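Below is the structure I would like to discuss, written out as structure tokens.
Note that this complex is displayed minus one protein chain, with the remaining chains in position.
Moving on to chain A:
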Amino acid sequence: MNPTIARLALQSLFGQKRWWVLVALPLLLMGLCLLVQLLTSGDAAATSFEAVIVVFGLGLVLPLVSLLVTTGVLGPEIDDGSIVYLLSKPISRYVVALSKLVVAVVVTVVLGAGSLFISGLILDPSAPGQALAVGVGSAVAGTAYCAAFVMLSAINRHGMISGLIYVLVFEGLLASWLSGLRYVSVSAFGRRIAEGLDDSLNLIAGNLPLAYAWIASLVVIVAGGYVAGRRLARFQLGGDE
């Protein structure tokens, strides 16, 4: 960890116009939960808990926030070439990548998992245990998402687009038909972990083994950190096509 690089990464996330997109999604989620709570009275809100949290929270807001954060932390410097100045400093490139990744994870956990926790509380104030389980599950899933998106953006130049295709087409569209895809879906890991923490939750995770969900998340996170470092270590300046 290098504090200066972490501070710069944080600055690049919140110093530009991008920050309101980052904040808008969690606010929208919490606003939707408030609206649901206002429109439906009492118990009915608790029944829409799963629908709002699974489909909208874990399915859209968490991955999109983590995608925006991850591409925002690594992408712009590579795009405009100023990464050269950073890489010419006598700092291990793994440390550079790790510092940036840690910032991305912290922001994702605070904005994504935090907003999911609060949404859970808004929808069902009588069961803070459920909200906490959802919060922890989405914190793990958010971390794994950051790592997965780092890997995707290391594989090709269009990190944002391939990340969106993973979230929307692969997890959103295909996984609803092909249930076997839950073994490679970060969202399913997060839902299973949340279920494992609170038995009363049913987040449609299928019969995924709980240990598998934890181990797979861990593998994705470690692999993401390694791939990001390796990518920077082998970084070569190329012309913008």
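As a convention for this text, contacts are C-beta pairs under 8 Å (C-beta built on N, C-alpha and C of every residue); 3 or more make two chains touch, one makes a residue touch a chain; residues count from 1.
The rule we apply is simple: contacts and distances are computed from a predicted model.
Between the listed names "TldD/PmbA family protein", "YeeE/YedE family protein", "ABC-2 type transport system permease protein" or "LLM class flavin-dependent oxidoreductase", the UniProt record for the complex's undisplayed chain reads "ABC-2 type transport system permease protein". Considering the full assembly, A:159 is the residue among A:112, A:159, A:190 or A:229 that touches the omitted chain. Considering the whole complex, the residue from A:64, A:83, A:97 or A:213 that touches the absent chain is A:64.
Although one chain is not displayed, its contacts with chain A can still be listed: residues 17-18, 21, 25, 28, 32, 35-36, 39-40, 44, 48, 51-52, 55-56, 60, 64, 67-68, 71-72, 75-76, 79, 158-161, 164-165, 168-169, 173, 241.
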